[in-house]
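Got a structure here, written out as structure tokens. Questions coming.
Heads up, one of the protein chains got dropped from this complex, but the rest are sitting where they should.
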Amino acid sequence: MELQKAMGIIEGILFTSGNPVKIDEIANVLNMTCEQVLECVKQLEIEYNKFSHGIMISKVGSSLRLTTKPEIFPYIEKIFKPKVRSQLSKAALETLAIIMFKQPITKSEIESIRGVNSEKALNTLLEKNLIYEKGRLNVPGRPILYATTEDCLDYFGLESIDDISIE
Amino acid sequence: MELQKAMGIIEGILFTSGNPVKIDEIANVLNMTCEQVLECVKQLEIEYNKFSHGIMISKVGSSLRLTTKPEIFPYIEKIFKPKVRSQLSKAALETLAIIMFKQPITKSEIESIRGVNSEKALNTLLEKNLIYEKGRLNVPGRPILYATTEDCLDYFGLESIDDISIE
Partner (left out) sequence: MALNIKINTFEGPFDLLFHLIEKNQIDIYDIPIADLTEQYLDYIHKITENQLDLASEFLVMAATLLSIKSKMLLPSKPKQEVASELAVAEDNDVDPRSELMHKLLEYKKFKEISILLRKKEEEQEFIFKRPPEDLSLMWADEIPLSEITFEDLKLAFKSVMSKKKPEEKVSKITKDPIPLSRKVMEIYRTLKQKSKIFFSKLYDKKTSKLEIITTFLAVLELVKMKRINAFQEKQFGEIVLTYREV
């Protein structure tokens, strides 16, 4: 296969994957040797080195991957950080609210209320010591029960768990 | 900012996001006008048109997105065996066609054009976030008005609804 065309296909494959892709797998799909693939990579490197590209190709072990160049990180941060932050804090707030008023509660119950995966939000709340693992529910799988900590009650100026009401 | 550098940053931003990103948000981060951003897009298009690229940039609504080129599909299919995307049902597609060109529109108006109950089709479209409830019509019963989302343009790869000519 023509070098130019192979470069484009390698770019497309790495772009679609998001994760590193094995060089031999790429070679296989392109009907090329690994050396030929690496020759394409060299050419792509030259291409991406230009200012007009914000991405770069790198070899990790026996795989290839595309990433953004470190120098454009400030712009990535500027455009995505506020969004990620507000999403995350909204998720954490919602999750904490559910645990507060429905404790003790399992992850799957929380997720059935929120309708989205809540793993990350739970981890954040655990890290901040606002919730703790109170025990396990005696059903198949014995899922963890989450409840709010003393710290959390303190924080919101509540005397005890009985003060929590949603009138 | 220099055009070359801006091109690279736009590439990096779209690469990171995966999903379409609003042109004005990009312009804002780059401290450029939307016109300048579109000039960069034009340059990127020329760049990506080369054989040695497997990705392309396109405008969907007021957003930009990066995707792979259709011509490298066979290779991507070979390496990743991607799942076939489920198509919209005929009913959903008909309903969406009506909403596209008559938005905002109520359910009963849609049903009078289609001649059948369209509840299920509307729910499917809402779930897939292809339409949204834009408000309510100020008549008795205050029926919901439906309109298409930006995701809808992304779904069909349309720059605008005018891309679908209505003879």
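The first chain written gets the first letter, and so on, giving A and B; residue counts start at 1 in each chain.
Rule of thumb we're sticking to: a residue touches a chain if its C-beta (ideal position, glycine included) is under 8 Å from a C-beta of that chain, and two chains touch if they have at least 3 such contacts.
Given the structure is predicted, the values throughout are model-derived calculations rather than measurements.
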Touch criterion as defined above, residue of A:Gly8, A:Gly54 or A:Pro104 at the omitted chain
A:Pro104
In the full complex, subunit A touches the hidden chain through residues 12, 15-16, 18, 76, 80-81, 84-85, 87-89, 92-94, 96-98, 100-106, 109, 112-115, 120, 124, 127-128, 130, 137-139, 145, 156-158, 162, 166
Missing-partner contacts on subunit B, residue numbers:
15-19, 56, 65-70, 73, 76, 82, 84-85, 87-88, 90-91, 93-94, 96-98, 100-101, 113-117, 123, 126-127, 155-158, 164-166
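Following the convention adopted for this analysis, only the chains that are shown with their structure count from here on.
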In the complex, subunit A residues that touch subunit B
2, 4-5, 7-13, 15-18, 21, 25-26, 29-30, 43-44, 47, 50-55, 66, 68-69, 72, 75-76, 78-80
